[in-house]
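Shown here: the complex without one of its protein chains, the others still in place.
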Amino acid sequence: MNRYARIFGQYLLVVAAAVVLNFALPRLAPGGPIEYLAPPADGTVSEVEREEILARYDLEGSTGDQFVSYMENLVNGDLGTSIRESRPVVEVIGDRVLWSLLLVGTAVIVSSVLGVMLGFAAGWRRGSRRDASILSGVLAVDALPAFFVGLMLLLVFSVKLGWFPVYGAVSAEEMDGFARVLDIGRRLVLPATTLTLVGLGSVFVVARSAMISETGEDYVFMARAKGLDEKGVRRHARRNALLPVSTVSLLGFSTLVGTATIVETVFSYPGLGSLGFAAVRSRDYPLLQGVFILFALVAIAVNLANDLLYPLLDPRVRQAGSSENDS
Amino acid sequence: MLLTLFGAAVLADVISSHPPDKASGLPYARPSSEHWLGTDDLGRDLWAQLVHGARLTLAVGLVAAISATIIGTMVALIAGWRGGWVDAVLMRIVDLTLSIPFLVLILVLASYFGRGAIVTTVLLVGVLWARPARLLRSQVLKLREFGHVIAADAMGASHPRILVRHVLHRLVPLLLSQFVRAAAVAVLVQSGVAFLGLGDPDRVSWGTTLFFANNGSAVLTDAWLWWIVPPGVALTLLIVGLAFIGLVFEEIADPGITSHGWRPAVRRVLEDAEDVPRDPSLALDIRNFSVDYDMTRVVRGVDLAVTRGRVFGLVGESGSGKSSLALGVLGLLPTGGRVIGGAAFLDDVDLRRLGRVRLSKMRGRELAVIPQAAMSLLDPTMTILRQVQESTELTADKRTAKTRATEMLERVGIPRNRHGSFPHELSGGQRQRVVIAMAVANQPKLLIADEPTTGLDVITQQEILALLEELRVELSLDILIISHDLPLIAAVADDISIMYAGQVIESGATAEVLATPRHPYTRLLVAAMPSLDGPPRAAEPIPGDAPDPSERTNGCSFAPRCPSAEPRCSETAPTLEPSPNQGSQPRAVACHVTDDSVVEVRIR
Partner (left out) sequence: MTPAVNFTDVQVSYGGRRRRARVDALTDINLEIASGERVAVVGRSGAGKSTIAKLACGLTQPTSGSVRVFGTEMADTSRAELRRLRHRMHLIFQDPYQSLHPGLRVGEIVNEPIAIARGPRASGTHVFDALSRVGLTPAEQFAHRSPATLSGGQRQRVAIARALVAQPELILADEPTSMLDASLRATIANMLLELQAEGHAALIFITHDLALARQVADRIVVLSEGRIVEDRPTEDLLSEPEHPETRKLLAAARHEPKETST
């Protein structure tokens, strides 16, 4: 109980920091939003217009007042109005969230499963031919920059072969039921493949080295000594090797969320990454702030999940932080 | 490969004649002698972009990686060394930094703070330091508990000295691999940002080239071949190169003492075991057994016979080959170990002639073992009952197996309410009891116990030995017990063999061997046994050290340390010959000098 209370306390602090940072960053930046949105009256914009703009984006009054209204809006779920699209940021983000989840979720799941399988297969017999070939294969794939993979896949499969649509997550025309699902699936293949290939490496490397270190453990030797067959022995090694992997694939989630920006741009996929990117390019500060706070919360949630899940997997941590036995 | 890339970056002005950022030809020109890779949509030379781009890409990567590694290392040292709340706070920050979708963060920050190369580098450092910090810190935590670090502290060394000489020194390989990895990530992210059009607007990098390619619709024309592929391939090669360098450093950092036998001993050199009639009174009959370890002979033609109903003790110092012998018989030699010759009969079955699979089917059923290092033999993620049940399931269905596992655990003295415990919740003695329960779960014929009490205190040792003796009687086990501890073996074994440098040098009934040791080594061992009775006397050490197994001489391996060595001892090696005995058990000694005295006794 105590442990959980402490963890939640810590995370509350972090959330508070993220919220403050989100408020402060644009105001600290040189040539911040105010100059951009509402340049000092110089003829093109009148004093009245300037006031109006400032009011619209909650930029009037002292910094303290601004912070108060920022917090009020935040608590009410109001993230302001997007400049680019002239509608509430919440709405703009809402349109994209599901697509992002679909893309990143698919990639995380596939790359974790594949990475763990390959990593365990390679690490079980370190230095064997199988290990060497899997290792060099995955490292080579991992080295490919996301945009390069994306461009090449796009080029080969969409442009040259015409197997998959070039862009978008769903076609504009109305479709019903199954056809729609199929269409979404078809458009998901290339971006998700790109993202999976990019995310594969980190999971693989951790899975492999975890497996390597477990195969050297005495309990694996004991499993063999007590007469288990190779399948049984592997089961022991796998259970333990999964512990470090779980952390990495959770952390990998947020890395992929970031990389998705690139992939979404290449494939013109309507996710949050490309939205953030668009916000950056068009200097849509309210939208940018909205995206930033969302990503920050995702990162924090992932961490929290890791902190809460890990003890369930490892009995040694479960016992209220009992320290390792020496002697 | 990497050198070529660096060379191109340095010599960019020499090897490309066109400016990278100004039009020098027609747009969309195909490769020609003038423009090696053609031009882009604005007529800029792509070859020039490639070699000039290498500069910025590499510079940003290197600077960011170096700074990030330095910062990460410092954080790791401070957090790992200070521990406590400093550690907790720093690691929380590290975890969060790690879980930030950093590409997004960089995009956001770049939009606030500008998009120059310097800003990008600073931002990169801001996210890249966390990974090395986390990894190095866990190493620092481990190192802090290492003997030599504590020793330095206890000798009064200053903290900076300990950190630099004892901690940092040992982190170097890991540090390098982390540096290389950071460089790779830095290059990737930097070009990713540039690809999105947020790179330094004043300079050329590979990412910007690709950005223009993506926006200039290269994909839809044939221009992609010389526009997209070259920088993409260059980037990939750079990252692959870095990844492999990183891998090399990682292997250095963690040479991973090769795992316990993923490849059971190869049995290629199988010479015919002599068909000596089998003696039915023997539980285990090992003949002329030899084991090699990475081309070094560690067990040299050992004969050993465990008589039914008697406990057999095998004594030797570490490195004498006693454990290799046992593991060889069991088919559990680690990588590099291999049985070279000989036979090991359990009843009428030569274990050496069984295939790998059939031998593994014997283990845990007819043939059981209590391996060394009992403290870590149990799977930390499984309850002890489940682990014992894994053993009983080898011969019974699930339900019976569970009942029997419960009974076994109770039999070895673990009360029922602890059966759901995980290994770390048990004391060393209790863990050893669980291992024993697993070993005897299926009523094996023979139990090989390799150093079953090492690491336990004397009282627990005594309890474990008593338990083994009870189980021996109850389950009519035959036991081969292996230890470096002569007094311990003397107390439990009926028969004894003493190994030195891969050979048995004396064997016989324990009482006889201890009363009248014939080999000089045995004599010295017996003399060195500390005693609690009689007048206090100084311990008599054996001079010198055991020989290095890779440096074998022709003569007796004990000759250099032997007080009664003669010239012939260093010329020919004595073999294990029968020696006069009193009881029913045969005796044997391998010594030239003792042979003579025995012969003399006979003549008189």
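Chains: A and B, in written order; residue numbering restarts at 1 for each.
The working rule: a contact is a pair of C-beta atoms (placed from the backbone, for glycine too) under 8 Å apart; a residue touches a chain by one contact, two chains touch by 3 or more.
No experiment lies behind these values; they were computed from the predicted model shown.
For the chain missing from the display, the contacting residue among B:Gly84, B:Gly156, B:Pro280 or B:Pro415 is B:Gly156, taking the whole complex into account. For the options B:Val492, B:Ile505, B:Ala573 or B:Ala588, the residue in contact with the chain missing from this view is B:Val492.
Between the chain not shown and the residues B:Gln443, B:Thr460, B:Thr516 or B:Asn581, the one that touches is B:Thr460. Contact with the undisplayed chain is limited, among B:Arg92, B:Arg297, B:Arg310 or B:Arg418, to B:Arg310.
Residue-level contact of chain B with the missing chain is found at 146-148, 150-158, 161, 165-166, 169-170, 309-310, 316-319, 427-428, 456-462, 469, 484-488, 490-492, 494, 509-511, 524-525, 528-533, 536, 538-546, 548, 583-584.
Throughout what follows, only the chains that are shown with their structure count from here on.
Across the complex, chain A meets chain B through its residues 10, 14, 25-26, 28-30, 32, 124-127, 135, 139-140, 142-148, 151-152, 154-155, 159, 209, 212-213, 215-229, 232, 236, 239-240, 243, 250-251, 254-259, 261-262, 265-266, 273, 276-277, 280-281, 283, 288, 291-292, 295-296, 298-300, 302-303, 306, 313-316, 319, 322, 325-327. The touching residues of chain B, counted against chain A in their complex, run 92, 95-96, 98-105, 107-114, 145, 184, 188, 191-192, 195-198, 207, 210, 213-214, 219-220, 224, 228, 232, 235-237, 239-240, 242-244, 247, 250, 254, 256-263, 330, 332, 357, 360-365, 368-369, 371, 373, 376-382, 390-391, 394, 422, 424-425, 428, 435, 438-439, 442.
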